[in-house]
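With one protein chain removed, the remaining protein chains of the complex are shown where they sit.
Every chain is named by a letter (A and B) in the order it is written, and numbering of its residues begins at 1.
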Amino acid sequence: MAGGAVALGAGALALVLLPLGAVAFHAGGLSLSGPDLAALRFTLTQAALSALISVTLAVPVARALARRRFPGRGLLITLMGAPFLLPVIVAVLALVTVFGRAGWLNSLGAAVGLPPVPVYGLHGVLLAHVFLNLPLAVRMILQGWLAVPSERFRLAESLGFCPADIFRHIERPMLREVLPGALATVFAICLTSFAVALTLGGGPAATTLELAIYQAVRFEFDLSHAAGLALIQTGLGAAAALAAWHLTRESGFGAGMDRPLATRAPGGWRRAGDVLVLVLAGGFLLLPLAALVTRGLPGLADLPWSVAEAALRSITVALLSALIAVSAGLSLALAVARGGPRWLELAAVLPLAASGLVLGTGLFLLIQPVLPPPRLALPVTLLVNTLMTLPFVFRLLLPEARALEAGYGRLAASLGLRGFARLRLLVLPRLARPLGFCAGLAAALSMGDLGVIALFATGREVTLPLLVQQLMGSYRTGAAAGAALVLVSLSFALFWIFDAGGRRASPR
Amino acid sequence: MRPFLAACLTCLPAFAAAETPVLTVMTYDSFTSDWGPGPAVEKAFEEVCGCDLQFITGGDGAALLARLQLEGTATGADVVLGLDTNLTAQGLASGLFAPHGQEPASGLPVDFDDAHFLPYDWGWFAFVYNKTRLETPPDSFRALAESDLKVVIQDPRSSTPGLGLLMWVKAAYGDEAPAIWSSLADNVLTVTPGWSEAYGLFVDGEADMVLSYTTSPAYHRIAEEDDSKDWAPFAEGHYLQIELGAVLASSDQPGLARDFLAFTQSPAFQSVIPETNWMYPATEIPLPEGFETHRPETSLLLGAEDAQAIRAEALAEWQAALSR
């Protein structure tokens, strides 16, 4: 199993670095230019701020969700995950509908005589990145909370801990374990931002490294420059992963007895605070989703029949991708949790920081001498989807896998529980909740992306995201909004089915 | 498992149909969509050529050239449709294209005669606005700069209309372009990666005007029976986008490829263009009713070498002015 994980990790690293090398080799080297410094500075600023804000805001939201029980809590948790699954362009238009110059909030403000608040600028970029990544951060931190055995909270309660004591002795060590990884993940995601950063950044001052790579490939036709920029971008992702790895402290809470959590959540102003946090976060995340629905509903009537075919194709790809990504992520997480080589962690974070354009170009260059690339469209799509979702799957499974190994590794080993039996009797049931969530996430994310494989497209097999793009590119804005709604609904449905399935199968 | 099966089956026709020659045309995404010119063009050409016409798509014009350069002589494409005049110098330098041997297209507002690149449609860039919300649109870049209006434009680094606007300002103002861009900076609401995002924002009412084409209002008029959109004539004149086809030098069907380029000038191809690609046809054929209500008085176009020579400088000026 460990050997397989090492091979997987090496494969993921190779998939990130080989295409980059192929591009550099094809171009005869790497190069950089003066304005790259400005792009680097802006990229670092926006990614660091986005990560910091997303994760800081996620802590109170996750805590409120962890300690409060109310009707609709499960639905809220699931719905709040939706923004992360949105295709970028869809998310941008939904945000503009709410926060834009002619958006809901500014219209409301104008009605009561307030001056318009512009959304374009660094704050617009941050708004969008927090919208897209807050759900992921909340989920990662919430998993951390849920992974603390209820016995520890019970102990705290028996010792008469006040909320501050609980924070100090239970929550802070847990956060110490979870936050560095969450920060690094959001940082790496935002490193590669391009359409969001440009559109909401308001102009060329918001030039990120990924946009500079576009410029190198499409405007300058200079692949060595693209490779140089991509190397910097990947290097930043690696640095973030290494920093997270350095900062992570295992909380060592051990395992519990799966007793239901019966702690009394604190009342008074803390209760009001939790309510406020949930209302604000819910509003911030759900309003743009509502905008998406109101924008898309009228367009549903104009949808071409080809939407069904495209949807079927996208779902098939998503399911296959999810299966592969979750299998790969699980074996990596288990291997690291069992004390496997730590560079595996790096391999599972680096793909986030890979430049989609350079990755696609590099794969194309590697494959072209062997086979006509369009013939490999499907395998390459699955490969790239797996690579791109692996970091999330790994990051979400790792704490759970660690807790599993710490709690039950010895017992399983002493009973000779190995291989498939160990998977079936120990790993799958104990990790059902995060596995369901990861499978849903991987499937939904795989519904959305098409950038990397544009070079492999044949034009004959239209997927749902491509259909949205085609509709938008031919004035059919209404139908495009309808197709986007179908895309988001299907992504969300896939996510929900897996997530709910995982929660149902979980012993807790 | 179905896609796996499909992937295998797509290999089969290559053997089964070895008798019928295959012509592979590389073009941009929206050309081949159900509502683009692709389906009608394919049908019409296959009726006369005795061949199988297949499209390969990916991105827009700049992406097409980048891909062709990547593939080099190993490309499977015989013909490319969708480069524009801003890319021809780079295209020619790549040595990937063969002369097409056709007469120049007859329906352009300027003379355009190029041995390698043959126009199949064209349009003028223009700022499009909503007549119900804006009664008197600006009539020049200077008037736009003096107004409080907000426009959405595209990034020249990732979008062909964005690059077109760069050339438009440069062609109209030359060395004064940086000053014009500085004065326009507060009118630019935002810059989008591509045309679709910008047009989507405009349709949503987020901006007063959007960089698009003089033919854009025709879509709303004809396809949606909505007469609220129009384009604003600018006194400086309007820059042209000419979309070009070319034969790949590495084609293993050079005769068929040249036949296809000739076919792009035929009424069968040209008559499809206005109401699918929403551009002007490259030959003189009657336009659909309501397609055109008024024309710009002056057409602007930089020569291929001039465009190539100034693009880096023009981009730097644009970036500097809008980054402030």
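By our rule, a contact is a pair of C-beta atoms (placed from the backbone, for glycine too) under 8 Å apart; a residue touches a chain by one contact, two chains touch by 3 or more.
Here, contacts and distances are computed from a predicted model.
Peer 1: Quick one: the chain not pictured, UniProt calls it what, "MaoC family dehydratase", "Thiamine import ATP-binding protein ThiQ", "Transketolase" or "Na+/H+ antiporter subunit C"?
Peer 2: Of the names offered in "MaoC family dehydratase", "Thiamine import ATP-binding protein ThiQ", "Transketolase" or "Na+/H+ antiporter subunit C", the absent chain's UniProt record gives "Thiamine import ATP-binding protein ThiQ".
Peer 1: If the full complex is used, which shown chains touch the chain that is missing here?
Peer 2: Looking at the entire complex, the absent chain's contacts are A.
Peer 1: Which is it among A:R41, A:R168, A:R342 or A:R410 that touches the chain not included here?
Peer 2: Missing-chain contact among the listed residues: A:R410.
Peer 1: For the chain left out of this view, which of A:R152, A:R295, A:R430 or A:R476 touches it?
Peer 2: With A:R152, A:R295, A:R430 or A:R476 as choices, the missing chain is touched by A:R430.
Peer 1: For subunit A, which residues lie in contact with the unshown chain of the complex?
Peer 2: Missing-chain contacts on subunit A: residues 254-259, 407-408, 410-411, 413-418, 420-422, 424-426, 429-430, 507.
Operating definition for what follows: only the chains that are shown with their structure count from here on.
Peer 1: Once you find the CA centre of subunit A and the CA centre of subunit B, what distance in Å lies between them?
Peer 2: The answer is 35 Å.
Peer 1: In the complex, go through subunit B and note every residue touching subunit A.
Peer 2: Result: residues 2-4, 6-7, 10-11, 29-30, 32-36, 55-59, 62-63, 65-67, 69-71, 74, 76, 90, 150, 155-158, 163, 185, 188-197, 199-201, 203-207, 216, 219-220, 223, 278, 311-312, 315, 318-319, 322-324 of subunit B touch subunit A.
Peer 1: For the complex, give me every residue of subunit A touching subunit B.
Peer 2: Touch list, subunit A to subunit B: 26, 35, 89, 92-93, 96-97, 100-103, 120, 194-195, 198-205, 207, 211, 214-215, 217-221, 295, 304, 306, 313, 316-317, 320, 361, 364-365, 368-369, 372, 374-375, 377-379, 454-455, 457-462, 466, 469-477, 480.
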